[in-house]
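One structure is given here, and the rest of the page talks about it.
Showing just some of the chains, left in place.
Letters are used for the chains, namely A and B, taken in the order the chains are written, and counting of residues starts over at 1 for each.
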Amino acid sequence: MSKVINGINIPNIPWEEAPEGYELPLWRYSKNPITKRNPIKNVERVFNSALVPFNGEFIGVFRCDGVDQVPHLRVGHSKDGYSIQLEEDVVHFLTLDGKKIPDAHWGYDPRVIKIEDEYYVVWCDDIADSPTLGIAKTKDFKTFYKYDAPFIPNNRNGVLFPRKINGKYYMLSRPSDTDHTPFGDIYLSESKDMEYWGKHRCIQKSHFSTWNNLKLGGGPAPIEIEEGWLVLIHGVNQTCSGYIYSAGAMILDRDDPSKILYRCQNVILGPSELYETTGFVPNVVFPTSVLVDQASGKMAIYYGCADTCTSIAFTTVDRLVNYIKENDSINK
Amino acid sequence: MSKVINGINIPNIPWEEAPEGYELPLWRYSKNPITKRNPIKNVERVFNSALVPFNGEFIGVFRCDGVDQVPHLRVGHSKDGYSIQLEEDVVHFLTLDGKKIPDAHWGYDPRVIKIEDEYYVVWCDDIADSPTLGIAKTKDFKTFYKYDAPFIPNNRNGVLFPRKINGKYYMLSRPSDTDHTPFGDIYLSESKDMEYWGKHRCIQKSHFSTWNNLKLGGGPAPIEIEEGWLVLIHGVNQTCSGYIYSAGAMILDRDDPSKILYRCQNVILGPSELYETTGFVPNVVFPTSVLVDQASGKMAIYYGCADTCTSIAFTTVDRLVNYIKENDSINK
């Protein structure tokens, strides 16, 4: 049985058992989606969440597309992991030494990763009207200190590892172009200080004639298990009428995360429910955060649906790791 | 309170009050959509309507996409503003001096504007297999006299002002290319006689990184209010999987309609209901006509949904104008 390492116990993790006879690796929460359109004033859609346990409850940073259809970040609170209360104001950032920074034109697809006693937010930031990774840290989700442009455009989908490895921070990202990029591979970068990054390498390219034939990129923060780093990803399949975003998974080496040990050749969750197949961007399942209860191995995976709302899927570390190994395309 | 000028009273205007606690500027008719697929023989979809009060009831010109999926214009009648009875035959046109004109290959997205005692129809006409504005007039919706090619291709979304200003007719339009145009700004043109047009100027360009980042254009006929011309528009947001058409609004100077006094930075209605997010062209809210009751300020806005059906949204002039001013991006 796959064992979580360096995790925490989340006894109040959202949870439902799998439906009778259900065979797929993930199952949906029966009351999906957990967010609705126009949940609060000035917000049209909320999705691609980044939820973490916090003081016995849950907190997170959310992509909120405004009634002007421009995405910004907001903090959201949840007592139970299902119901989200968004804050009235958007997230503002200070420099590392505490000076105010003007709000960016946009901010989207945040991830929140706890490293030691800080919560790091990684999101798609705006430099000179080009997309790239922003990194900020907070202890209280009230004051956010932002690093000064640590990644050069054009880049998206940055995901930090939840601890240093061999004394370095590690980041997954998906270099892009300035627009709705028709390519995307997963890169791994390292840093001594979060400010300067280097030793970039491509760890996984998209594959011709697969569910990720156009692009693929990181999802939630990697989960440390005995076998390695359990990494959920998204991949994009280009059809004649648009993109299909699905969720996949792989397991990286714990000491050298540039090394893929297992890669699941199947999607672990693809768009099929109406709230996933219709909406602002049809056919999107986009996992961005996951709660893992170390004791039980239960996983509650938060994923964006159709760039319109947020949903939860459940599984256990054991069930997912078994599925990855059974459908592994690395060691066959 | 915003006051309508040069309007009429429409005591039988379709109307529902806003839902309890509803905060957005427009609300939908509870029985939307008001048209269904295949409403009469040879018509597959009817949308982008142009309804006006007529003899105590309502009449209009409708975009009807045939069972051959080619759009043509038909007259439709409505006693109550909800239920539409389309005529069996498509609209045919005569020259100004009454000679028959062969039917065009296509005709779509009509607007009907009453100026003095004539009803003017403006639509996307076909010149040599290129799209451009057609203009015709009728008094009875039985005989339509067509002007001889007043606008050069390529152009779409022509909207006449409901009265002469400084002795001239004014038209909004959105110059395009020959196909599914990836650009679009709003132009204003003037004419002494409807036949020859000039003094064209761009009054509003689409904006990078907004809900109209790809294009924007006129909607229903402008409504004259004390503050100026209340103009509903459509704007297009390009996602990675298609276009999002939403409705917006602005207010133009009454004497110089090339001057924008207020421009709402938010959408006033975006696609979110299933009949708006799915259909022939997903995610389309496209307002093309509006009934305004001068006495009460009630507005019944007809809009096309997903190029598939027709719906109504309600608001009042006052509520809408307040929303525009509160979210104005011109004077901030």
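Simple rule for what comes next: a residue touches a chain if its C-beta (ideal position, glycine included) is under 8 Å from a C-beta of that chain, and two chains touch if they have at least 3 such contacts.
Being a predicted model, the structure only gives us computed values, none of them experimental.
A.B. asks: Since all chains share one sequence and 2 are shown, how many copies form the whole assembly?
C.D. replies: Taking the entire complex into account, the copy number is 6.
Note that only the chains that are shown with their structure count from here on.
A.B. asks: Provide the C-alpha centroid distance between chain A and chain B, rounded to the nearest whole angstrom.
C.D. replies: 41
A.B. asks: Chain A touches which residues of chain B in the complex?
C.D. replies: Touching chain A: residues 23-24, 208-211, 237-242, 244, 246, 265-267, 270, 272, 274, 277-278, 282-283 of chain B.
A.B. asks: Which of the residues in chain A come into contact with chain B in the complex?
C.D. replies: 37-38, 41-42, 44, 66-70, 105-106, 129, 180, 241-243, 274, 278-283, 307
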